[in-house]
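Mind having a look at this structure? Questions to follow.
A protein chain is absent from this complex, but the other protein chains hold their places.
Chain nomenclature is as follows: A and B, assigned in order of appearance, with residue numbering initiated at 1 for each chain independently.
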Amino acid sequence: MLFAIDFFTRRLAQGAIIVVAIALLIFTLLRVVPGDPVRLMLGPMVSATVAEETAKELGLRDPIIVQFGRYIGQVLQGDFGRSFVRSAQGGSTGGSRGESTFDASNRAPVIDLIATTLPYSLLLAGLAFLISLAVALPLGIWAGLNAGKWPDRLALYLSSILVSLPNVWLGLVFIFLISAKAGWLPAIGYQNWTYAILPALVLAVELIPVIVRSVSVSVSSNLLEPYVSVGQIRGLTRRRMIIAHVLRNSSIPLLNLLGIQAVGLVLGALFVVEYLFNYPGIGLLMINAVFQRDFPIIQAIAIFSCAALVVVNILVDFASTTIDRRLQY
Amino acid sequence: MSQQAIVQPAPGKPAKHRSLGANIFLQAAGAGEFRIGAVIFVGVILLSIIAPTLLGLSATKFNVGLKFSPPFPVEGWVWPHFFGTDQLGRDLLVRSLIGLRNALMIGIASVIGMFVIGSAIGMVAGYVGGWTNLILMRITDAQMSIPVIILAITILGVTRPTPLTVILVFILAGWPGYARIARSATMSERRKEYVRAAKILGATDLRVLLVHIAPNILPPVAFVAVLDVARMMIFEAILGFIGIGIQPPTPTFGTIIADGTKYLLNAWWITTIPGLLLAVSLCSINLMGGALERSRNKILQGVS
Partner (left out) sequence: MSVGGTKILDVSGLSVDLVMSGGGRRPILHNVDLSVSHNEVLGIIGESGSGKTVLSRALVNWISPPLVAKGGKISYHGRNLFDLPPDEMQTLRGRKIAYIGSDPGSALDPTVPIGQQIIEKLRAVEPGISTSEARARVLRVLDAVRIPSPAQRFHEFPFQFSGGMMQRVLIVDALVTNPDLLVADNITQPLDVTVAAQILRLLRDLQRDFNTAIIFVSSALGVLNDIADNILVLADGRVVERQQTRSLIDKPEHNYTRNLIASLPRIWEAEPVTTAPAEVVDDSREVILSVRDVYRSYETKDRERLFAHKVVQAVRGVSFDVYKGDNLGIVGESGCGKSTLSRLLSRLEAPNRGQILFKGQDIAHLGSRKLLDLRRRFQLLLQDPYNAIPPHLSIGRTIAEPLRIHGGLSTKEIAEKVASTMNEVGLRTELTDKLPVGLSAGQRQRVNIARAMVLDPELLILDETLSALDQVEQGKLLDLFERLQNRHGITYVYISHDLSMVRRVCNRVAVMYLGRVAELAGNEATFFDPAHPYTRALLSAVPAIEHKPYDTTTYLLEGEPPDPIDIPPGCSFRTRCPFAFDRCATDDPMLMKRSGEDFAACHLVSAGHSAPMTMPAVNLRGP
């Protein structure tokens, strides 16, 4: 119990520092690149004086560190700022309409945008995890228990092929074959949950080889641990040793993998896949924000995904120490 | 294994005098998957060198009269355009091969970069330990907490992408992984007796790192880096697809695939055929990398 308090206090503090550092990095990056955000908000038509006034009003001429401090202050109160280009009603307004002044109140708050898109992304990611675990766990365990024999080879070839399929290409092939030609599943946009299946499949193809490899390696190496053969001399069956001990202990590397690699992978691939399928999740929001240079959205999503990774990591490490008490973090 | 351990090795068997790296490579080269991968890989490379000149084709030359010509076995294909042509009548085979060359170059250059930087930082962190270790590792933590794509999108989306910036972004995103591996390998190596012995002899820290530790830990890491070349090539294609990779007119897989999406229904080959070539090349790299990784694991775990 004390250990848990100690663990979480320490790790959450470290995690907070990491998130702030990442936020500072992204924040700085977005402000040193060429391109004046004011122009993005107001469009090219307004006069230089108006633009300068707006910029001063919004604090965009202050030193970066001051701006960052203000931003963090707002974030701590749950305010991630407002989009530069999206109106509160939805849809994109912005520069092209050439308004003479910038009225912040009719721009959508970033937090609302994220709140509306997040559930879609969670559905997609959840589905992808479900599919890939359902396929990869049995395959990986089977390969690990038969290390060096044909199931192991099969798993190796299969994962080598799957990991070689670029997700953008695979997505297009799925759209073309499964949706456009065969008409089995819908693909573009979102109307009901079936729209999430194809993109989830693409994500799963990316996840499966990673999981298969990790599971088969850890199962086969755990199987070689002396306690497994000693257990059989002690009078326990091989079956019992595998189910009660080998699989249990193999779950630690799997947890680590799911925590660090898989969540990172899905977060990354999510953006591409959502863009590809025009799926209205947080990834599409991000990519459109990049095209429109909508900095508040980019910042907020970067901070969110970073924080998500940090939290997942902490939870995974805690679960690992609970399973194997030798581990210390 | 436990059974083998209790049986003494047969006496008088001459030991083979090879370095760790050579052992890993030779064992991997004996595996079927490595050979298949190597054959495909060499074939694709040869093709990309020979085919453009042999067929006398250019990657950028338009021929509007030949546009949307389908690939080889499909009816209506035109010699010598085996992969068909795109919306401007450019030959897709040559465009794909040049795209492959670029992707491979970017992949290799960025992996070398992240390997060198990551290993150097990781070895120092692992060897020196203490605060240096803590700070460097927290930096890698931070770096690893941003998905590669977000980092790439943020940087490349707001600057003008060139091959060099793409490589730099990949290095920036990839070095922490190598730093971690090098760090943990160094930490376990540092505790070994031969390192202690070298220090007792009076070797400086730099000498211990370069002469004693590096030759033992780097080859295994380098072999697994092969897998990362393939990963980086996929990332390169993704960036090109989103439109923040290397800019036209240089052909890359990403831009070719993205061009084809508009014509997916009537000219499906523009997207799918070049992607297939990419997938096959990646698969050959992954098969070799996978074999190397397995033989590394086997040798490092002492299973022979």
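Simple rule for what comes next: contacts are C-beta pairs under 8 Å (C-beta built on N, C-alpha and C of every residue); 3 or more make two chains touch, one makes a residue touch a chain.
What you are looking at is a predicted structure, and each value in this text was computed from that prediction instead of being measured.
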Where the missing chain touches chain B, by residue: 3-4, 6-8, 10, 14-20, 192-194, 196-204, 207, 211-212, 215-216
Contact footprint on chain A, counting only the chain that is left out: 2-3, 5-6, 10, 225-227, 229-237, 240, 244-245, 248-249, 323-326, 328
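We take it that only the chains that are shown with their structure count from here on.
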Chain centre separation in whole Å, for chain B relative to chain A (CA means): 22
Contact footprint of chain A on chain B as seen in their complex: 1-2, 33, 138, 141-142, 144-150, 153-155, 157-159, 230, 234, 237-238, 241-242, 244, 253-254, 257, 260-261, 264-265, 268, 271-272, 275, 278-280, 282-283, 285-287, 290, 294, 297, 301, 303
Residue ranges of chain A touching chain B (in the complex, touch as defined): 14, 17-19, 21-22, 25-26, 29-30, 33-35, 153, 156-157, 159-161, 163-169, 172-173, 175-176, 180, 217, 221, 224, 226, 229, 260, 264-265, 267-269, 271-272, 275-276, 286-287, 290-291, 293, 298, 301-302, 305-306, 309-310, 313
